[in-house]
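Data block below; observations after.
Heads up, one of the protein chains got dropped from this complex, but the rest are sitting where they should.
Letters are used for the chains, namely A, B and C, taken in the order the chains are written, and counting of residues starts over at 1 for each.
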Amino acid sequence: MSHNSFGHLFRLTTFGESHGPAIGAVVDGCPPRLTFRREDVQAALDRRRPGQSRFTTQRKEPDEVEILSGVIEAEDGTLTTTGTSIGLMIRNVDQRSKDYSNIAQSYRPGHADFTYDAKYGVRDHRGGGRSSARETACRVAAGAIAQLVIPQVRIRGALVAMGQIEIDRSRWDWEEVGQNPFFCPDRIAAAEMEGYLGGVRKSGSSVGAVIEVVAENVPVGLGAPIYGKLDADLASAMMSINAVKGVEIGAGMAAARLTGEENADEMRAGNERAPRFLSNNAGGVLGGISTGQPVVVRFAVKPTSSILTPRKSIDTEGAEVDVSTKGRHDPCVGIRAVPVGEAMMALVLADHVLRHRGQNG
Amino acid sequence: MSHNSFGHLFRLTTFGESHGPAIGAVVDGCPPRLTFRREDVQAALDRRRPGQSRFTTQRKEPDEVEILSGVIEAEDGTLTTTGTSIGLMIRNVDQRSKDYSNIAQSYRPGHADFTYDAKYGVRDHRGGGRSSARETACRVAAGAIAQLVIPQVRIRGALVAMGQIEIDRSRWDWEEVGQNPFFCPDRIAAAEMEGYLGGVRKSGSSVGAVIEVVAENVPVGLGAPIYGKLDADLASAMMSINAVKGVEIGAGMAAARLTGEENADEMRAGNERAPRFLSNNAGGVLGGISTGQPVVVRFAVKPTSSILTPRKSIDTEGAEVDVSTKGRHDPCVGIRAVPVGEAMMALVLADHVLRHRGQNG
Amino acid sequence: MSHNSFGHLFRLTTFGESHGPAIGAVVDGCPPRLTFRREDVQAALDRRRPGQSRFTTQRKEPDEVEILSGVIEAEDGTLTTTGTSIGLMIRNVDQRSKDYSNIAQSYRPGHADFTYDAKYGVRDHRGGGRSSARETACRVAAGAIAQLVIPQVRIRGALVAMGQIEIDRSRWDWEEVGQNPFFCPDRIAAAEMEGYLGGVRKSGSSVGAVIEVVAENVPVGLGAPIYGKLDADLASAMMSINAVKGVEIGAGMAAARLTGEENADEMRAGNERAPRFLSNNAGGVLGGISTGQPVVVRFAVKPTSSILTPRKSIDTEGAEVDVSTKGRHDPCVGIRAVPVGEAMMALVLADHVLRHRGQNG
Partner (left out) sequence: MSHNSFGHLFRLTTFGESHGPAIGAVVDGCPPRLTFRREDVQAALDRRRPGQSRFTTQRKEPDEVEILSGVIEAEDGTLTTTGTSIGLMIRNVDQRSKDYSNIAQSYRPGHADFTYDAKYGVRDHRGGGRSSARETACRVAAGAIAQLVIPQVRIRGALVAMGQIEIDRSRWDWEEVGQNPFFCPDRIAAAEMEGYLGGVRKSGSSVGAVIEVVAENVPVGLGAPIYGKLDADLASAMMSINAVKGVEIGAGMAAARLTGEENADEMRAGNERAPRFLSNNAGGVLGGISTGQPVVVRFAVKPTSSILTPRKSIDTEGAEVDVSTKGRHDPCVGIRAVPVGEAMMALVLADHVLRHRGQNG
């Protein structure tokens, strides 16, 4: 029932505001005797870090992770988990509070300024405080540890739509994802996005995106019906990411337009009594339980509301004002959501591997 | 961490299979001194009950709810909650197991037959066992009690698409929802659906649907960032309903195609320092916290895989077979998901009202 | 965070008042493919059932358990768990509400009448309502299922003190426990108790008791430090039983009077690198983790406050009154706490077996 915790047996608890001294996470329930290096976690963080291209915020954060507990360090730097809680901390270093002074007095449309004030009666306005996407760095660090629990599972994310531009799935190439600043698997769409997003950025506007995360080699049997279904937990995981407004599994919203004949994934004989599925509209989940097919999740990230164009709003006294956001911002926050979505997938799967093992041995 | 529980402070635990002696629920954490009548819960169940039109399964279940605990009954039948756990039970009466004998030996495509077997090594195949939509009756009964916690909140659901037919939102009329067998708010679309679904039914096929649930008069401030966000819990709630493959809040997946200017809901001065929003792309949730606007959730229900057309599958020994479903079935299971979606909305909101009150007084 | 749930992976949720239609339980997270018979659960309930000697309340409750879900029944009555939630229900049949009419208006000293009213503003006074020891029948039924998860573990309870009478541990004989109405392992003390408690009963008084529960063959490694320590969960489990005021592990409160030399259990070489302990002051738990030695828990049950002697109290209006309890009552409620303590031990151990397996494989 912890507001800032995610998961059950493999459990993440995070803390920290955008402009406080540090953000951090506690990873609880991690199995013992898993080995990794600090650099592995750092590498995951580096993929998410802003400031790597002109298409993400220029805030400079080295995002150096410190591992405070839960591991034994060998002389060569290898870390071995001990089964106790793993404390992670990332110091905030680029805290230019002056950029955000106007937020203190007025509510940015599309942001959580008003709702935090309404809920808590107090708000850390600097850089969005707790509602800042900066919190997602903790997810990425924890996701790197979650991945250790499921070494055979391959999790990859990609940006499949940006604003009006959608990829052509026939051109999907995972190799391409690392070759452009958008995590886009379609080289031609990526080129189009480059010009498009450059224009968006120059005009001080922003656009949304759709991210797809695919997990391969997921064991069959993960998911705990009825209220711990794998897809329900994935939906919660992805919807908890900043700015996400929709989540789909497999065929997703389009499943509503299909007939039963089209939708049900037929089966043929596979290995060891398991079926070989002829399609994957289910997105790898039936009845809340993984089928052994790739688990496929998509989510929509809304465009950031931090834009140059003045927008109608009110201030904290209730008076009407116009608000525009100057200074650095992300023209498409969806880009950086790709590694975050991968991390959430890893966290959900690691938790369900442990939960399944707990009940079913 | 209970597999069969939903919610935290207001918490539902369910049990029961389609063809066992009974299904039931325990509602825990309900505030004391709320009053209702058994008939109120029964009325909610009656809305969901199958067999009410030719478009839902003809399984005859009176679905009579028995309230076993947690209330004091006055002589006039008024029930007052005592703050202790409320036990609810519904006996199963129409258990024609013979209809389902073939399911025991083979896996129906699109159903959870294979995954339950793979996860548990054993399966109650009769009527889908635990994975049957019958479990949702417990949600509806509990939702009726959850509604007592939030008397000022008005929750209504509607079917907004069936197969290829979408409603025209300019014709939305809540009064219409009760006037057709589809919970459809658009009279003209409903008429079209009637003919369409009749054909689907006769051909032994099935279609999917999109359901929209709207909660009005939701207090501002509900939702517990970061991992108990209102929208994340709604996503989990709706995705946990049988056959749901996608969940959207407000603009949903379409938010990805909007610009920041289009998406952010502008504000003008409202009452008591609260804003009046000029649009509701946020679906009533910003930063995981309710804004006071209507909370709008949509979800897609896939077409049932119980169809007459033979489909390729395997049996429990791994051999290839063809499977078709004879006998009664729902041509559009999405219809009966409307009251279930309403119930899940009530459960989420009731839980968050208590959680918010707990932390914030 | 469920008020009426106990455990995490193996989880019990109960409902029901003393004088409502029924009490019941949902057992969630039970591993699949365990086999038992309804009679096994019934036998556990029968051990706890009142009315079996003149030393327990004469309330006649057959306490027939109905198993509503979570199992598949074979033709010979064998039940196999399916991994889904197991619903259990026991109808209340002996509801002589007239016996309790005076409780509605005044607060019995030592009972929860005042606190329930103060907390909830409403109270089901009949037979103590939810605070009645009747709820413990659900624990016993669930404990019988928990025992299936840990078949190698032998759990036995005994009454080791009644009022001023303590057993002589040198005479401890487990066989004796089933030979007297007190679950007392010391034949000579049992004989003494018989005369003593007869006098207590005739005078309308009551006495307390100390119960000891021992679990043998507990696997080493159970318990989840820091806040899910095995002993902490046992303490919570036993303290949650009605009328319990103290819980001890191993040497218990007496550990305070020992020196480090006396207290620490020395070790000699045992099998497979595991130690053979030379004593068991630890009660089988070190650092919150089981050692492989017998887990030993003791708890004190206060005397029931339902006595003939008038006691000073107030009524619901705050006026001073005298209260005495007429009619049937238990002169020593601790007796019936023995099977309840055994059940709680089983529930804690089963949960920790699954938790340990989840994290550690």
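Definition applied: contacts are C-beta pairs under 8 Å (C-beta built on N, C-alpha and C of every residue); 3 or more make two chains touch, one makes a residue touch a chain.
Please read these numbers as outputs of a predicted model, since none were measured by experiment.
Considering A:43, A:68 or A:319, the position touching the chain not shown turns out to be A:68 (whole complex). Across C:56, C:147 or C:306, the single residue that touches the chain missing here is C:306. Although one chain is not displayed, its contacts with chain A can still be listed: residues 1-5, 8-9, 11, 13-17, 20-24, 26, 28-29, 32-33, 66-70, 72, 80-87, 89, 119-124, 129-130. As for the chain not pictured, it touches chain B at residues 1, 9, 29-32, 83-84, 225, 354-355, 357-361. One chain is missing from the display, and on chain C it is touched by residues 1-6, 8-9, 12, 14, 107-112, 114-116, 118-121, 130-131, 135, 161-164, 200, 205-210, 220-221, 223-229, 231-240, 242, 245-270, 272-275, 278, 281-283, 286-292, 298, 300-307, 309, 311-314, 316-320, 334, 355-356, 359-360.
By our rule, only the chains that are shown with their structure count from here on.
Of all chains present, the one whose mean CA position sits nearest the global mean of protein CA atoms is B. For the pair chain A and chain B, the distance between C-alpha centroids works out to 27 Å. One simple way to say how far apart two chains are is to compare their mean CA positions; for chain A and chain C this gives 46 Å.
If each chain is reduced to the centroid of its CA atoms, chain B and chain C end up 38 Å from each other.
In chain A, the positions touching at least two other chains are 1, 9, 225, 355, 359-360.
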